[in-house]
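Quick one: this structure, given as structure tokens, is what I'll be asking you about.
What you see is the complex with one protein chain gone and the rest in place.
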């Protein structure tokens, strides 16, 4: 879908340096699934030129609203943060291949690091619906640099009680969310869903046994967002050894099976 | 003067397609004289790249306010029109050489065409102060495409009763403001002040006898606004014949003696 | 109002094509653009054998521009013919295959393979890709080697041959004259400008391949100048490209001498850019009572 004039309903700084954007877009809300992203123009002029890929944080299908949680990381997202309710946003999406949803009763772990956790909220709300609220089998792990950047209350509001880790120890476990996961999770889960910065995904990949299925979302610079420009490549395994082919994050991902990736 | 963060007090559409911008800038208000301009960045990004020259419409020295009346003519001014009170504007100025003010009692004609009339308001308010309100000797002529674009009420508010002309005849004389001026002004004036589109200045130049002093403001594309880039040239007479040199509108102008210009 | 143009034997229903490498193999944007409405689809650079392309990062954003170093990732000519052309054959639009090789023979063999291939309306010969170690821009930088490639292609196919030229030369007009003499039916200009970006945090070039090709609105003035110069030098039609994002941009190219235009980087910014460019051209023609787009070609020279 492509709409140059998507109305902005809200755009508030919800954590230091992080904004929650609410868009009025029934079409996108209906079509979206967790792990997919929107490709957003942050400027109406030719600078910055490219769209910015931003994950869908959640979709309210009833009200036709789509949410994005983003960090003002650079020029594009800074311009986005300056937009106000009533302004119009040029948006393509939902794009990409998201997470494979679990069947009810399966035990899953959901692990998010920093702003990378954004798409996991959409996933958690879908899991909640699928599991009809019986969430014993869902373990949520959240990490952040510091307590005020943890998305713990948002998670709790969905009915999950997350395990938390912060780099500075202000809240929860002091250290990385992967260390916390390893410490906590003696028992095996059927599937892991993860999203976060590359070092986090790397240590997760090292920590996992070969038979656990894990789906992770990766990031790469994007041009088109639809598979046409071939810019957003990441290496995926081709056979057993070091052989690889290039997958395109915008179309083949952004969610990949962790076993397929090189770290 | 140069201030990246001049506060916008007001920015309203006062006539169809025309905005009145009010800036909080005591320094500029103090330094400005009629006919000078500000060099304004309409974008915080690199597109559009250049500043836009806009005349000072009036300066309220007491409150430290500077006004600009502008037409949304293209991309830059359209971006400017989108700005709101509280936004910050990057402004250089006052720049250029303005009008030579008359001595009290001299009879003068002030002729403005379209948005070109903007800088004449500042001039009229200075004349009013110089003449201590005794304005018998000041004849004001205003032209515009149509009645709603005439700046008649603004002029009247200063205490002048302007002669008006419109292309479509909706208000006042039907035709050009120069024809109106010729029709009306049998008696000679000591000095004419004019501002407007090139065809208007051209017919003024043709209508004038050789001994009337007229000062007109001209426009040219600008880079630096301070005489450094040598881009904003207009031909000025050098001797009697067709010989010319290039003057720089930003520094030697924008106000020139009409006798010096080629049309 | 006539919008139909003829670029070296390729009949286009209107003058708006896609630029190679920015529109994939046709399918990717088909959800956003009705391919039937395009003047032509020029597909991604195709080589004899499949290519992986360059390591990431492959693109970097620059002021009003884009650096890319894709490195001609493509599935190879066989897969293009077998797996991708059938999709495009469903549409009423000429398909132009952009071909690239390491050697003069590669180009000739590609031309041979695609000759008389149903669904191929013409070949765009990429002698101007800055992102590959062999071939590419090396051929296009010199009038003689450029001509050699075009002669080889010309001899191997009866399809219309469009030579795609590099702006990274002292005289693009000289290269244009040389390939025109070698038998090119038309010219595409411009390919990307050689550029680079450096990451001051890592103190390393941003792109995996160090240098890349600059495209997008930033290069438009250079592209327009190339079209202007080449229009004065040769008689064959020009497919103009480089930063076109609006009808106004396209009209500038047409007035400078382009018989048709291609939209590249702008697709990434606006997936409907081709259609918006076309509409802009139509609106201008209507407002200005232009009955035939061909009347505007080279108008700025008159």
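For reference, chains read A, B and C in written order, and residue numbers begin at 1 within each chain.
FYI, a contact is a pair of C-beta atoms (placed from the backbone, for glycine too) under 8 Å apart; a residue touches a chain by one contact, two chains touch by 3 or more.
Keep in mind that this is a model prediction, so the values were computed, not measured.
**Q** Quick check: which displayed chains does the absent chain contact?
**A** A, B, C
**Q** Write down which of C:195, C:237 or C:264 is the residue touching the left-out chain.
**A** Of these options, the touching residue for the absent chain is C:195.
**Q** Given that one chain is not shown, which residue among C:72, C:169, C:239 or C:293 touches it?
**A** C:169
**Q** Since one chain isn't shown, list which residues of chain B touch it in the complete complex.
**A** 2, 41, 46-51, 90, 92, 220-234, 245-246, 251
**Q** Can you list, in ascending order, the chain C residues touching the missing chain?
**A** Interface residues of chain C facing the absent chain: 62-65, 67, 141-142, 168-170, 193-198, 200, 203-205, 210-212, 214, 216-222, 224-225, 228, 243, 248, 251-252, 255-256, 284, 296, 299-300, 302.
**Q** Suppose we count only contacts with the excluded chain; which residues of chain A make the list?
**A** The list for chain A reads 46-47.
In this section, only the chains that are shown with their structure count from here on.
**Q** What is the minimum number of touch steps required to go from chain A to chain B?
**A** The distance in steps between these two chains is 1.
**Q** Please state which pair of chains has more C-beta contact pairs than any other pair.
**A** Pair with the most C-beta pairs in contact: A-C.
**Q** Taking CA centroids for every chain, report which one is farthest away from chain A.
**A** Farthest from chain A by mean C-alpha position: B.
**Q** Chain A to chain B: how many Å between their CA centres?
**A** 55
**Q** Counting in whole Å, what is the centre-to-centre distance of chain A and chain C, each centre being its mean C-alpha position?
**A** Here the centre of chain C sits 36 Å away from the centre of chain A.
**Q** Chain B to chain C: how many Å between their CA centres?
**A** 47
**Q** Using the touch definition from the top, which residues of chain A touch two or more other chains?
**A** 46-48
**Q** So which stretches of chain C touch two or more other chains?
**A** Correct list: 63-64, 217.
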